[in-house]
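With one protein chain held back, the other chains of the complex are shown just where they sit.
A, B and C are the chain letters, set down in written order, and residue numbers restart from 1 in every chain.
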Amino acid sequence: MVIILKQNHDQKQFDNLLNWLEGLNIKTSLVKGEQSAILGLIGDTSVIDIDMLKAVDIVQSVKRIQEPYKAANRKFHPDDTIVDVPCPSSFARQIGGRNFTVIAGPCSVESRVQILDIAAKVKESGSAMLRGGAFKPRTSPYAFQGLRAEGLELLYEAKKETGLPIVSEIMNVNHIELFSNVDVIQVGARNMQNFELLKELGRLDKPILLKRGLANTIEELLMSAEYLMSGGNKNIILCERGIRTFETYTRNTLDLSAIPLLKELTHLPVLVDPSHATGISRLVKPMSLAAAAAGADGLIIEVHNDPSHALCDGAQSLTPEAFADVINSLNGILPALGKTI
Amino acid sequence: MVIILKQNHDQKQFDNLLNWLEGLNIKTSLVKGEQSAILGLIGDTSVIDIDMLKAVDIVQSVKRIQEPYKAANRKFHPDDTIVDVPCPSSFARQIGGRNFTVIAGPCSVESRVQILDIAAKVKESGSAMLRGGAFKPRTSPYAFQGLRAEGLELLYEAKKETGLPIVSEIMNVNHIELFSNVDVIQVGARNMQNFELLKELGRLDKPILLKRGLANTIEELLMSAEYLMSGGNKNIILCERGIRTFETYTRNTLDLSAIPLLKELTHLPVLVDPSHATGISRLVKPMSLAAAAAGADGLIIEVHNDPSHALCDGAQSLTPEAFADVINSLNGILPALGKTI
Amino acid sequence: MVIILKQNHDQKQFDNLLNWLEGLNIKTSLVKGEQSAILGLIGDTSVIDIDMLKAVDIVQSVKRIQEPYKAANRKFHPDDTIVDVPCPSSFARQIGGRNFTVIAGPCSVESRVQILDIAAKVKESGSAMLRGGAFKPRTSPYAFQGLRAEGLELLYEAKKETGLPIVSEIMNVNHIELFSNVDVIQVGARNMQNFELLKELGRLDKPILLKRGLANTIEELLMSAEYLMSGGNKNIILCERGIRTFETYTRNTLDLSAIPLLKELTHLPVLVDPSHATGISRLVKPMSLAAAAAGADGLIIEVHNDPSHALCDGAQSLTPEAFADVINSLNGILPALGKTI
Partner (left out) sequence: MVIILKQNHDQKQFDNLLNWLEGLNIKTSLVKGEQSAILGLIGDTSVIDIDMLKAVDIVQSVKRIQEPYKAANRKFHPDDTIVDVPCPSSFARQIGGRNFTVIAGPCSVESRVQILDIAAKVKESGSAMLRGGAFKPRTSPYAFQGLRAEGLELLYEAKKETGLPIVSEIMNVNHIELFSNVDVIQVGARNMQNFELLKELGRLDKPILLKRGLANTIEELLMSAEYLMSGGNKNIILCERGIRTFETYTRNTLDLSAIPLLKELTHLPVLVDPSHATGISRLVKPMSLAAAAAGADGLIIEVHNDPSHALCDGAQSLTPEAFADVINSLNGILPALGKTI
């Protein structure tokens, strides 16, 4: 950590600062210029609250040199983490490494027929896991909030029928028990900084799929992973799903440069959700290919069942046929990228 | 609601759409142009999921005409809501109308001495209520997480001593009982779309201070208020506290135009938090005055105790003296704006 | 400037770096920690290209300590700049200090009758100067591009009739001569980084009103002022007019915290344009008051003539009556803020 001191700072306050740092076992080294002075801090600076330091009168600014996350930091864990998805009644899966994991399914679980039908179809196309929303975060209190516990039951049935491990989103610390048959628990973008929820999920060892919040930086995503990991859970999967920008054509702006950056900063696997990011089904295929080319470890894609039987479904969902075409195109480029579905 | 249909749309799908709308008791009227057709919907369109409609093949786009919120909508409640803050052991307060309510206190409750000292000082300067964080949402799991239940106890002591009603932030649905002595429960920016928490708080009738999330639109803020109100709680206070933009000089960008817009769209009172929005104590005074001039119903300001006794405090906090100066300057312009502290 | 060096950096590259810095007359001081080393630079670091430095292999990051602008920097010119607007045929004006300068007029000059009518009305209400667009930057090539040279002629007529100095926007280096009778030349948001235009305007000594670009930081605004000032023109007036964010309710998000920040960083006067920032005429009054309360030196407001004679005008424009009401309300709070119109 480096502290830039104000010009002509008060000597007594400076001594106070040095004493305080000494008490924290931090060594310092001062460089004096004509217009300012620079204080270099040496030691474990993770104990320092950077906002507190900035508030000291004689401090002009503070620059952190080391990343504030440890468990998630690739510097301390150079090898890629491969997350095991143990699944008693079905295929076990590994996320990361040379695997390219495709997770597919409907936005919401709507009925037994719907979820069993989609599950069978996405499995046939090559999906490794089944996703489906049971608890739905909806902007409006008047919108459908999901089938809740019943939705989880139906997902579990689909898992028993197809053998596909299941992924579903949690929104409430009190629901953890309901998710006992869910193989990967998803933390949605809106809950990425629901720290109370993260702390509880950190006590499990079940894989957690942590989505980036729509106004959250890459560093904040890693700090939320750190909440989960500092609790003991090492099975964390990150997911880029678009950030909020001024562009309104797409629902959010998919930040694919986050993939190679995350790969550099952390050892955790990184998935991409092109469906929610763009909100437009026609963009799911090109952005899936782009995510793979950028180095993602897999995708989570919305697929709805036969549109001739339902009036409507999410504007961002693919038909099973369109999904099969995405998988097909992915298979065209993955070998050159050193990965396989 | 207006549906723009694609050019040369399939007649059968169009009939399906009309039937579906009819089933929802929605009347329609079609306007045909050369390049497109427009379907006007008449009736209670709040039952329609706009994303579902957009996904229908023959639909080009959909435009909502009515706001999706009702309880919070000024159209249906033209008069300003004035939120009563009943406070048995102390001054009752009203937020809204001609009152300009200043809430002040430290970022975190740190000790008995600290909170009692600040409480006495901000009361003397004219603060109507005391704020203090007991449960702290911190980006890092290694940062101080607040005194939690003990912090609420200390706040309660300060309330008994000074008579000031207290405001504190909740982060977990399971903590509601702990907040029984808190007069106004704050929902922080990161939890603005924690819908499970909002649903529970909607069952209370205790005033809720709902902060705008840092990537949330004004409409989303009102939809979150609607979650609270649709549960039965009418005592909602909104709070603008800055949004995330590309500008890094300030922590966030305080969106003061949100105040007159919210005043137009809703009958709920609107406060402003200049401390968290800017993250710079020197900006608290000018932005407090600006918020008052823009029509805010009050402010929530961070004040820390005597800096000579503590090395550090938040870069965004004022000393009690600087806070008194803010109040003094506010008193200079509030009469011309028709408000009083 | 502080350079953070990578762990275990190559000694030969480090020596190269030191030699290069020495050649620039920069002294250095090294602080070695366990995980990194910090190199403090002392001397005139404004000659260093920070992007080049960041690209050196052994460099982890670079932090500038001094602001990269000099002529615009308050550190080197502590007193407020007051910009004189000499205006032979009319009232001379001063912008800055205790003056609160209101500039008003139509978005576009449309006809002789229109501009003379508005000019008379805004003068009566208390406007100090007349604005009007002759060259209009329009997103669409098919939209009205302004009356161009003829528009400037009509503005000049209005100046001769009313004595109000005139402000108009320039878009092309080749038009400078056409602006000889314009008292303040405006550089619009889209041209804030049209460096070739800035260089030419820097050779004049006519006052320049420089608007912040909609994706530009405060520092970039000051660097563009520096372009003008480094050419010799000291008469620069800054203008905040909203930045582009995710919020779509308003056209842009007016960043009023930029005012006190700019006042701290620079000695130049700062105006605010609430009309373009919000794009909604109903918000002009509250945001004008807020801008004044935040410390602005004045406003630039769009006013259109009698709406009963014209079907339409900009959604962001006030009627002369509404404008008079804004001035009236400003007069209510300005004395307490130490300013007068």
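Descriptive notes on the structure:
Everything that follows uses one rule, which is that a contact is a pair of C-beta atoms (placed from the backbone, for glycine too) under 8 Å apart; a residue touches a chain by one contact, two chains touch by 3 or more.
The shown structure was predicted, so the numbers you read here are calculated from the model rather than taken from an experiment.
Touched by the hidden chain within the whole complex are the displayed chains A, B, C. Here the missing chain is touched by one residue of A:T28, A:S61, A:N181 or A:T217, and it is A:T217. Taking the complete complex into account, B:I42 is the one of B:I42, B:A92 or B:A149 that touches the chain left out. When the full complex is taken into account, the listed residue touching the unshown chain is A:E247, out of A:E124, A:E247 or A:E321.
Chain C residues in contact with the hidden partner, per the touch definition given at the top, are 16-17, 20, 46-47, 49, 51-57, 68, 137-144, 171-174, 190-191, 193-196, 199, 213-215, 220, 223, 226-227, 230-231, 244, 279, 281, 307, 311-317.
By the touch criterion stated above, the residues of chain A touching the omitted chain are 215, 217-219, 243, 245-250, 253-261, 264, 277-278, 282-283, 286-287, 289-295, 329, 332-333, 336-337. Although one chain is hidden here, its contacts on chain B can still be listed: residues 2, 4, 29, 31-36, 38, 40-43, 60-61, 63, 65-66, 244-246, 248.
The definition used in the following text is that only the chains that are shown with their structure count from here on.
Of all chains present, the one whose mean CA position sits nearest the global mean of protein CA atoms is B. Shared residue numbers account for over half of those found at the interface formed by chain A and chain C, and the copies are therefore classed as meeting with the same residues. Across the assembly, the mean Cα position most removed from that of chain B is the one of C.
Our note on geometry: chain A versus chain B, Cα centroid distance of 27 Å, whole angstroms. Here the spacing of chain B and chain C, counted between their Cα centres, is 32 Å. Annotation for chain B: residues touching 2 or more other chains are 215.
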